[in-house]
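Dumping the structure here so I can ask a few things about it.
A single protein chain has been omitted from the complex, and every remaining protein chain is retained in its original position.
Let's look at chain A:
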Amino acid sequence: MSTAYQSQLELTYDVAARAPFSTVLRRGHELAIIDLGGNQAVDFLCYDANDTAKRYSAAATIAAQRNIFLTTGSVLRTQEGAPLLTVVADTCGRHDTLGGACSKESNSLRYGQHTRFQHACVENFLSEGAKWGLGKRDLVSNVNWYMNVPVEEDGTLGIVDGISAPGLEVRLRAETDVLVLVSNCPQINNPCNGFDPTPVRMVVTSSGGGE
């Protein structure tokens, strides 16, 4: 019998446009992130749930896989290099490790001071992280699922039009107990979500009969 046959639904939750979300994945559980409306950037941080000082490191992840993009087979690692999550399925094909989260502060640089009062991902991370005892020290460069950030030959980099579409899905397997923090990006000033934030669906499953 296949794993998919045995899987049990643990949680399904639609994260509203611009809203935060968090959950703990038990080791072996899988989290599917479904881009319901298409081209919605999903800002994402993860921590070892048993020791949140061990947290996702974009740099360690990039260095270990020698590639800046995430897709099937990519392993999200802590700054010490330990695996937190593995991408086990991906119908989009490419996800960002470089751009980090929007903040009220960085928006002031990218667009101007008039954006200071707009909502931003760092606000979501701070408020949702506080529920788990996490603070500003715990926020580091994050994954952006479905966000397209190419790097040109001269190093020019930027968030460009998305390559996602409604219904595309990325599926992650927890390699240890993992705390997941999500900001369903509220950005309205760049193409990361087509200038129009939309909801995303979180589906957590466990393998029913196996372990």
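In this section, a residue touches a chain if its C-beta (ideal position, glycine included) is under 8 Å from a C-beta of that chain, and two chains touch if they have at least 3 such contacts; residues count from 1.
Basically, contacts and distances are computed from a predicted model.
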Note to self: Just to verify: the chain that's not displayed, which of "(Fe-S)-binding protein", "Cytochrome c oxidase subunit 1", "Urea carboxylase-associated family protein" or "Sugar ABC transporter permease" does UniProt list as its protein name?
What the structure shows: "Urea carboxylase-associated family protein"
Checklist line | Hidden partner chain, touching residue among A:V24, A:A82 or A:I163 | finding: A:A82
Note to self: Please identify which residue in A:S22, A:Q40, A:S57 or A:T205 touches the non-displayed chain.
What the structure shows: A:S57
Margin query: Out of A:E105, A:D161 or A:D196, which residue would touch the omitted chain in the full complex?
Written below: A:E105
Checklist line | In chain A, positions touching the absent partner | finding: 53, 57-60, 62-64, 66-69, 79-82, 94, 98-101, 103, 105-106, 108-110, 112-113, 122, 136-142, 149-151, 154-159
